[in-house]
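I have placed the structure first, in the form of structure tokens, so that the comments after it can refer back to it.
As you look at this complex, bear in mind that one protein chain is not there, while each of the others sits in place.
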Amino acid sequence: MSHDSHAWPADADGRVPYWVYSDPDVYQAELEKIWYGPHWLYVGLECEIPDVGDFKTTTLGERPVIMVRSAPDEISVVENRCAHRGLKFCQERFGNRSDLLCPYHQWSYNLRGELTGVPFRRGVRRQGGMPADFDPKMHGLNRLRVEEVNGVVWATFSDETPPFREYLGERFWKHYTRVYDGRKLQVLGYNRQHIPGNWKLMQENIKDPYHASLLHVFFVTFGLFRADQKSAVDIDETGRHGILISRKGEKEANDVTSDMRNFQGDLRLEDPRIMDVVQEFPGEDTVGMITIFPSVILQQQINSLTTRQIVPKGPDGFDFHWTHWTYADDTEEMKLRRTRQANLFGPAGFVSADDGEVIEFSQQGFAASPDEAAVVTMGGREIECTDHMVTETAIRAMYRYWRKVMGYEHAE
Amino acid sequence: MSHDSHAWPADADGRVPYWVYSDPDVYQAELEKIWYGPHWLYVGLECEIPDVGDFKTTTLGERPVIMVRSAPDEISVVENRCAHRGLKFCQERFGNRSDLLCPYHQWSYNLRGELTGVPFRRGVRRQGGMPADFDPKMHGLNRLRVEEVNGVVWATFSDETPPFREYLGERFWKHYTRVYDGRKLQVLGYNRQHIPGNWKLMQENIKDPYHASLLHVFFVTFGLFRADQKSAVDIDETGRHGILISRKGEKEANDVTSDMRNFQGDLRLEDPRIMDVVQEFPGEDTVGMITIFPSVILQQQINSLTTRQIVPKGPDGFDFHWTHWTYADDTEEMKLRRTRQANLFGPAGFVSADDGEVIEFSQQGFAASPDEAAVVTMGGREIECTDHMVTETAIRAMYRYWRKVMGYEHAE
Amino acid sequence: MSHDSHAWPADADGRVPYWVYSDPDVYQAELEKIWYGPHWLYVGLECEIPDVGDFKTTTLGERPVIMVRSAPDEISVVENRCAHRGLKFCQERFGNRSDLLCPYHQWSYNLRGELTGVPFRRGVRRQGGMPADFDPKMHGLNRLRVEEVNGVVWATFSDETPPFREYLGERFWKHYTRVYDGRKLQVLGYNRQHIPGNWKLMQENIKDPYHASLLHVFFVTFGLFRADQKSAVDIDETGRHGILISRKGEKEANDVTSDMRNFQGDLRLEDPRIMDVVQEFPGEDTVGMITIFPSVILQQQINSLTTRQIVPKGPDGFDFHWTHWTYADDTEEMKLRRTRQANLFGPAGFVSADDGEVIEFSQQGFAASPDEAAVVTMGGREIECTDHMVTETAIRAMYRYWRKVMGYEHAE
Amino acid sequence: MSMQNEVSRIEDANHAIVREFYDAYYETLDAVRLEEWPQFFAEDCIYRIIPRENYERGFRLATVGAESRGMLADRVVGLTRTQVYAPRYYRRFPGPLRLRPVSDGALPVEHNLLMVQTLIDKPSEIVLCGRCHDRLIVEDGKLLLKERHVVFDSEMIANSLVYPA
Amino acid sequence: MSMQNEVSRIEDANHAIVREFYDAYYETLDAVRLEEWPQFFAEDCIYRIIPRENYERGFRLATVGAESRGMLADRVVGLTRTQVYAPRYYRRFPGPLRLRPVSDGALPVEHNLLMVQTLIDKPSEIVLCGRCHDRLIVEDGKLLLKERHVVFDSEMIANSLVYPA
Partner (left out) sequence: MSMQNEVSRIEDANHAIVREFYDAYYETLDAVRLEEWPQFFAEDCIYRIIPRENYERGFRLATVGAESRGMLADRVVGLTRTQVYAPRYYRRFPGPLRLRPVSDGALPVEHNLLMVQTLIDKPSEIVLCGRCHDRLIVEDGKLLLKERHVVFDSEMIANSLVYPA
């Protein structure tokens, strides 16, 4: 069924029809209009490629790319698709090269993706070779627009994409620079998982403070995140980005926890070092979870700092790449603390494992009912910033933006 | 290729075109018109959930559901899809719950699927919560129509489906109640297998007495099923249901076995207890295989009693769930006998393993030839009840009904 | 997206758009127009089935077939799809049968595929049976046109296909009979691999002498194949078939190897027996790689003789079946030599493993960019035979033919 | 650790005998010498391949069940002379053997089992993964299986379970 | 080979004790007796399940990490009392044990590990394939894990890694 056959529900902001998660044509349109459209996509951290020639390979949308330091102060992002006959020629995850070489016919490119070598271009002993009109300048690797912003590398396939700061908007620029403040970053390590659910479910999950206080019993029980804590949801002007902010509370039972069926009042940690939290950022906020549409979540959870990259793999699954990092100038003690707290996150995290599982349950639940719809009216139908967690407003905001980009406004 | 592009062969009753088994659009239409249409689908046995709160999860068509005892004398079947954001929230195969709870935001439902709890529905400390117009009655789990008939639980997604007895028709009501006579049932255990062939091939297989006397050498050799035995094929008025009836013969070579190439005259069982059959039902019939369209086969093979549920998984495969049962008041000896005879059936059955394999061979054989057609003219082109086994009439009957439901009549 | 939506690039001979490798509709059209159209497909070697009743099963396009010796001097190729209800009834790779029997209802066919037995065709004791109008002659296995040419068995689904010699054309008949000269062949053994790339990439790979001198460092280093060697590319009139001819050179560095980045001047073999080559064919050519469109590569690489059959498995993969053979009257020493040289080829070959990998890299590289295009202008845009290796002309030729058959000429 | 050495050495001796028994058992099945297979069992024995679900919930139904060496022989005959199935290879990878204290004259032995299937032109896949709960006895100085219960996790069987475990 | 016999016999005795330790360890996990699991570790221990990528590139981040028996116990509590996940079976197939010379009072042991997962109605699949780098000590005559680093090749995890390795 083509996605043209789909109509958006009448209660436009209050509902999300399930076909957005499962229709293959909708997914193809998302790749074109969102992933390859006017949006900045997360590529990596500049500290992953410190020296000239250092590279990292990753995937943006479904397209393989190479992020390479092409000069001491320049990072290039080029498509990992040979200009000759299309090989994904670079197969390593990380490495260092003086230039980019395709194994098939050894076409070579400099670190900015410009074609520098074509074996036998002028033939062998006056035989063969490329035609006179062959212009190497026309046959470089496709080079994406790139911005490196306080240690994070962003790229976009589109010329329409506004500058990154503008793409965030001033309020989100503040949120972004609260953690990415220009200090040098350092990688602690990676976690990778394949989650069998539509990629947007991951964005929703992090835009959804409502679930955090109910699903994550571990969080709740230890007061890391609770509906009765001081908190806020902020949304950018377009509705595509969001942030959850909250403040660590105490472990206590009260009128609110009584509403949480799984609250485990008697739970005690035998070794509480995992909960040894320090307040490192200005203000009292202990959690700041930023969703940068469409490709990444920037996590600051107590002292755990990660980027979570989304790589869509068809309508019903995505790869999720976690990069855990620390500030390069952190004390050994702080690095150890962040490493410990990592036990809360990732594919085996006390908290994040829950999210991966419920996303899988979601896809299983609605895959056979594309014409039913999710209800996202917690906190009303408004799309606005709030200073509490009892709302799905950031989800509503994302889908308003999604309809605009995907051309479903007529449906309203 | 859309299924609209398909035409039914001129010899309408005598042929079955292979695209009915492989076209993804035809399969989607089958889900809508057959599985979610006016048909009763097998869900389970009431004895699987004896106590209030006992539940079993299964799949009808491609939709996950929960069969739960919602009151001492009431069984409810609800879709396993949270009314909030669609989770398949119940992941266990069996269990007992006082209510149905979704882990994501802890919405809870009573055993009849009515929404009873929405955490923070009225917000937290006067913040957030669901809008005033939120009516829990509008947000229960989708509840299917249910009939429990002599120990078997049936459900349908459609309001048009006639009552179960009417759905069977009087003659099949007789067949049904011959075995499901109101006595209490008891589960002996389960077998599950994935068969990589279209779901209809399983229905055909059981509607096809012609193969039984030729494919199943074990059967034939030990006289459990032979073309020369007294037997009958009965079909309901619509053509969708069928039954094979036959009478155990002796192990002997004769003019008919001479027609069976694999007849193993010299075969002897070292331990014949597996063949220790008792006549337990009125009359002399020893086999009664009922195909209830589209979802189940009700097997009475000598003393082996099973339900075989079909769960379609795309056009080219289905999961096949066997529930072996006994009458609760059977003697230990009879229960042992049924357990022994189970060696003939299931994924490792002397007999049934053959069927799974030939169904796989079928899909392999015609998948690349959608426009060729099967020949189903054994016994002529008539669609009628017969008192012999040398016919494919029940297959013809099913496809006449299938064309009607799927809208291919014009093709005739 | 249907393939009708695709337009061929303006630089028609110089470009190959990537959608030809990934669009499922294009693939379906290829099956119909190419594989089941007027082309001869490789089935096997006649020496694989020396005795009457010997058979081999394989797959042509996506259709399973049986190649069987139906008489001392007759080989039949029939579809492995029972005329009754479509089973792929023969599941073994090789064997010997006096007739062909389907297990489901024991319909039997003689070795020419004619229906000879239908159990209970006339009913059992005057009941059932096939209708009077049932004509066995109308229900044989689909029999393909077959030609056995100097030890190789070819089949086609189409009546339009010209005789095999004409299909090759006189020049390619010469190439073909240089190796397949009528001497008796003998199988040395099989290699099988699944390559996750479009089937045409394999044809391109062997039509592409440009890569051989660059990708295959082992070849190059040991002078088995080098751009500076005497060589030629020949193409048939239609452009669909091609051959690479070359002459073994010495292991030496020179102006040309300097152009080969991976040239390993210092490489030495500890046990050079693998390189013990003898000149066995008339003339000085040491390599003759023939691509017979669409289904096979006939390899003569020094003393290694193989047929490499392509079995497409969807747009993004194919099974590749290698049959290594020797002349029946070869000395034991020569058979040993061919067996040794086999280490260069197949899924673990010093040389061929490279090709499988780069084909996989290709599919990975362009799968997400269907509207980009490969550049195939090495050696210009002409489609002509050359006496050097610095050209992609045979690839250009194949796609000119492909556009014709597939109906993309309008695009030019 | 010298005393432990002693102990372990003796245990190890028995362990070696039992290991030898199972190595021969699995080698016989991998080589598809099915007619020899029943000889590993006592005349009067119990053999079951049973879904973990049935085993844990107390359901008696087994996917394959036999109550005597004769029934095992009948299995082999049914399999080799009457059944229809695609040709395939099975290969068995047993885990470490766990010997329990002898009880009622039998030696209980437990171990994991991974069974890998390869169909023609298909990748190898896990066809059965589970745990074997066996009881061994000695008859005429020969180890024999008095009971064998193969409890398998892989309850959704890939069409057919053809050869024994 | 008689001298080699001697050597191998003694080695074999130790080997048998260590093998017994691991057989019990994996049996405990396969049986999901999670509360017993921490008892295989020293009070003060290091436990990590770490992607091979991190291990080889010197990144300290582990997918699962613990620095004490207490943290392992907390893992079990978190898993059994707070986490949400689909029901599944895990089964572990260890490869041959490689004992190294004792260093700083601990016996280094390496071995491969294959962990197979089965979800309801799904085929069994490899959920973890890797190599264990352990260090064993003896406390009160009892073998205990002082360190265990499960370095896994299967870096792209199939959604969740639920039970320990």
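Letters A, B, C, D and E mark the chains as written, and numbering starts fresh at 1 in each.
Keep in mind that, in the parts below, a contact is a pair of C-beta atoms (placed from the backbone, for glycine too) under 8 Å apart; a residue touches a chain by one contact, two chains touch by 3 or more.
Keep in mind the model is a prediction, meaning the values are calculated, not measured.
**Q** Considering the full assembly, with which of the depicted chains is the omitted chain in contact?
**A** Listed by label, the shown chains it touches are A, C, D, E.
**Q** Of C:53, C:314, C:347 or C:370, which residue touches the hidden chain?
**A** Answer from the full complex: C:347 touches the omitted chain.
**Q** Determine and list the chain E residues touching the chain excluded from the picture.
**A** Residues in contact with the chain left out: 1, 4-5, 8-9, 11-12, 15, 52, 93, 95-96, 98, 110, 112, 114, 125-126, 128-131, 153-156, 158.
**Q** Kindly note down the residues of chain C that lie in touch with the hidden chain.
**A** Chain C touches the chain not shown through residues 93-94, 187-196, 215-218, 221, 262, 264, 267, 269-271, 273-274, 319, 324, 335, 339-340, 342-343, 346-348, 350, 353-354, 356-358, 360-361.
**Q** Kindly note down the residues of chain A that lie in touch with the hidden chain.
**A** Contacting residues on chain A, toward the hidden partner: 91-93, 103, 192, 194, 319.
Everything below uses one rule, namely that only the chains that are shown with their structure count from here on.
**Q** Strictly by the touch rule at the top, which chains does chain A share as contacts with chain D?
**A** Per touch definition, common to chain A and chain D: B, C, E.
**Q** If you tally contacting C-beta pairs, which pair wins, C-D or A-E?
**A** A-E
**Q** Using the average of all C-alpha atoms in each chain as its centre, how far is it in Å between chain A and chain B?
**A** Chain centroid spacing, chain A to chain B, equals 44 Å.
**Q** Quick check: what residues of chain E touch more than one other chain, meaning two or more?
**A** 84, 86, 120-121, 123
**Q** Mark out which residues of chain B touch at least two other chains, giving numbers and ranges.
**A** 91, 93, 103, 192, 194, 215, 262, 319, 354, 358, 361
**Q** What is the complete set of touching chain pairs?
**A** Applying the touch rule to all chain pairs gives A-B, A-C, A-E, B-C, B-D, B-E, C-D, D-E.
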